[in-house]
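Then we have chain A:
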Amino acid sequence: MKKILPLIFTALAVIFAGCAKEHHEAVIVAGSTSVQPYAEVLAEAFAHIRPDILVDIQGGGSSAGIMAVDTSVADIGMSSRLLKDSEKWMWHVEFARDGLAIILHPDNPVENFTIEQLRGIYAAEITNWKDLGGKDARIHVITREEGSGTRAAFEELVMDGKFITPRAIVQASNGAVRQLVSNDKNSIGFISLGLVDRTVKAASLGGVAASRENITDESYSLYRPFLFITNGAPEGDAKIFIDFALSPEGQRILSLEGLVEGMNP
Partner candidate 1 sequence: MSKYVFFILALSSISALALITIFIISRGAPIIGEVGFFDFVFGMTWAPGRGEYGIFPMIVGSVTVTLGAAALGVPIGICCSIFMTEFAPAALRNFFRPAIQLLAGIPSVVYGFWGLIFIVPLIREYLGGPGLSILAGAVILAIMILPTVISITEVSILALPPEYKAGAMALGLNHWQAIKTVLLPAAKSGIVAAVILGIGRAIGETMAVIMVLGNAVALPQSILDPVRTLTTNIGIEMGYASGTQSQALFATGIVLFAVIMLLNAAAQFITRKK
Partner candidate 2 sequence: MKRFLRFSLKSSCCSTIIFNMPEAVAKISTVGLNLHYGSFHALKNVSMDIYARQITAIIGPSGCGKSSLLRVFNRMNDLIPGAKVTGSVTIDGSDVYDKTSDVTELRKRVGMVFQKPNVFPASVYENISIGPKNHGVAKNEWDKIVERSLRQVALWDELKDGLKKPGQGLSLGQQQRLCIARALAVEPDVILMDESCSALDPESTMKIEDLMNVLAELYTIVIVTHNMEQALRVSDYAAFIMLADGDGENKAGTLFEYAPTIDLFSNPKHKYTEDYITGRFG
């Protein structure tokens, strides 16, 4: 018995060693956790076309991802915000846009807001639907948790420095927000446009409906740019991956996931 054990161990070692794929170094993609799930979907599809190229997606946040590219720790950076002036020197492409929809219960008579009204609602300055032409009922404000990229986008695009009311209900995912709004007639929330379904309705902003077209032509202003960033023009495996993202196939995949096509497809 004792003689067989080392034999078994050696066999296992050989088998596992054989499992290591022979390929180039992985393409490291790091950055926004909002972009991350979509990058992963792209990577999965990419693996079918180029199984020899390993794409490794990591989170860490937009800023961390940009810095990682700057210091050449990562090959590609993901960002869900526009580049700051100090960062603009890096190569970047907006490969998609993530629309931000303001959702209401389908039975809510209110259908349209101005940005000022939206801000007022979320700052708890407007507290009753009747002030907006709706029923006489308190507005139940729903927001995402503080670390959420969606929330950060909302604060930046809508709140203009005002704080979201501490009395707002906090839910930890887009899906949870949507479910809550679909059940509560007096609620309001914000989610990714791609996740709007028949259980809720998306309000229009200043008369402009929340639609892919209106985001593409920027008449609907609530959206986040999804950027890929590289240190210098992309090359090698990183370029192949980014090209895939920008290709019709890549864009089709992204739009199936709910994203809107970017400005430079």
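The candidates were selected such that all candidates are chains of the complex that A comes from, given by their letters.
Please note the rule applied: a residue touches a chain if its C-beta (ideal position, glycine included) is under 8 Å from a C-beta of that chain, and two chains touch if they have at least 3 such contacts; residues count from 1.
Because the structure is predicted, anything quoted here is derived from the model rather than measured.
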For chain A, as assembled in this complex, the candidate in touch from 1 or 2:
1
Could you please specify the touching residues of chain A with respect to candidate 1 in the complex?
33, 138, 140, 145-148, 163, 165-172, 180, 183-184, 186-187
